[in-house]
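If you scroll down you'll find the structure; I have some questions about it.
Note that this complex is displayed minus one protein chain, with the remaining chains in position.
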């Protein structure tokens, strides 16, 4: 079995301009996520400031699953690259959108909604409960994942009802959040996973890493020809 | 009980340039749909060539449910009006998209997919089977609706899996189609309904009219305040 | 518009044997729920110790929506009555299952799963967040409903993924729960609503009452003939 090709895209700005973040993720959030995936996958990295944001046609064509972390520079992502990623998803590439990526152009375009939510940076404890215990993305995970401190995201989360809801989060301050959400879009699979604010070491957490690895496996492209659209001859006699 | 305000939007081009269509819908497709709704609703009309396509802020603010028929001029619909309709849907306005409206800008924006399909103009018989027998949109409808001749639309239909699937169509030429599809987007309800090619008298069919009227009732806005998004104070002590 | 016929079924044992409960619900939980529904509906009551548990063929045939509260005597409910209610749901009667009714025979039969959960009687605060803001069952409800003290129910809740998820609960002790769940079964609509432990005055809460009234309206039977099943003649020539 050949390894899946995973491209991890990171905005990679906080790590270069904010000492707190740089101390936690000295090589960037993308590298921490990539190390978490281990040797099971073929991992490559792409960041906002690379030419074409690192997401050239060539790179995307070789990508089975794209992981996306962005936050304060969503607007700097070129529309043409968003369209390119979008078409790749509809043609089967998996997409895993992390945390503040809820407001990325690509996620909003795929959801068709505003994707807004409540938030608070106040060291809430987060507990992600598994609500779909047989789902492959929850494999190896206990009843819940506990994160000692995280940014809070609260409902209402303005997304379409997920095709499959895997995690629901509890926060100290009194909120809940649908924090692990699966969607099919065209031939592609999309997973939104909430945790991972840049000021917390969330992507070193073994359970979080396991969820991301599970999601990469779940989101792998299906081996099928792309559907034919347009004018069609009848398969049966019409009269 | 006050009447629901329904605005019926029609591209209104075929009727003015094609004699076949003009003979079937001399007052335009919108008028036939409006007459089908009867006296139960307060109906108004809007067409592409009106200023702001007839969809001014004022009109939309007074619209509970918008019905959309478009075909060959999707590209002429102004982006600003699309955005205005989109925001109204997220804030609760119902939207019923008919037939070739599957390729309208507003439907694609709300779905997040390509919305492509197979099609054929060859007088296929269509039979729309009810697959959700207790759904309010199927109220008063028999086991199926039969249309003697219609344009064929066939799978794969590139939409997200519907939140609720109400009708599945059979066509003489050998295809099937998910032809009645419900979605929630933000606070708004969206219903896609397949039938209604301009060269057939489909919108005079009593069962088709009943489905559209049912859908208008189903899609009525919910009386609730729009959710608050953004930075949130804790509801419980954090320590 | 004629009023919907609502039958409220209550086990009605705690109120007769437990002073705490009797003090809160001196006329029984069913009466408190019925008063909450107000004059908009035609309400009747049925309890476990009535002949046929009060659910005769005649009563059920005149019932549009049945509300169910049971707890410690699920096993005493006669199988024949369960089957009768089950058939009525498949034929279109709405069913609203409250709180500990999650373990009733009728709910388990309709769900096809074990319906187990975590629980704790320790005066947790409960906050029910609306996650489907345009849903008719959430009409008139704020962003959340807060109950100062309730029994905790926690995930995993062993139900099928709801067709529509309306509420998710937060509890002080650290758990979450899918607390407002919609299902279609045959022609009937089923709504599970979590709150209402017998030792708390939950059914006097105005927001809780509003949710139950909304659910009654949502669950009303559809006016349609029951589908035909069995051997079928072809509608089209086979050769």
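As written, the chains take the letters A, B and C, and residue 1 is the first residue of each chain.
Following the convention adopted for this analysis, contacts are C-beta pairs under 8 Å (C-beta built on N, C-alpha and C of every residue); 3 or more make two chains touch, one makes a residue touch a chain.
All values reported here derive from a predicted model rather than from experimental measurement.
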{"item": "Visible chains in contact with the missing one", "value": "A, B, C"}
{"item": "Touch criterion as defined above, residue of A:13, A:88, A:109 or A:127 at the omitted chain", "value": "A:127"}
{"item": "From C:52, C:146 or C:163, residue that would touch the chain that is not displayed", "value": "C:163"}
{"item": "Sole contact to the chain not displayed, among B:70, B:112, B:133 or B:221", "value": "B:133"}
{"item": "Contacts of subunit A with the absent chain, listed as residue ranges", "value": "92, 125, 127, 130, 132-136, 138-143, 163-164, 172, 184, 186-189, 221-228, 235-236"}
{"item": "Residue ranges of subunit C at the interface with the undisplayed chain", "value": "90, 109-114, 116-120, 122-124, 152, 154, 156, 158, 160-161, 163, 172-175, 183-186, 227-236, 238"}
{"item": "Interface with the unshown chain - residue positions in subunit B", "value": "127, 129-133, 143, 154-157, 161, 164-165, 168-171, 174-176, 178"}
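Just so we're on the same page, only the chains that are shown with their structure count from here on.
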{"item": "Chain contact graph, described as a line, ring, star, complete graph or other shape", "value": "complete"}
{"item": "Fraction-based call for subunit B against subunit A, same above half, different below", "value": "same"}
{"item": "Length of the line joining the C-alpha centres of subunit A and subunit B, rounded to whole Å", "value": "31"}
{"item": "Residues of subunit C engaged with two or more neighbouring chains", "value": "127, 130, 132-133, 143, 164"}
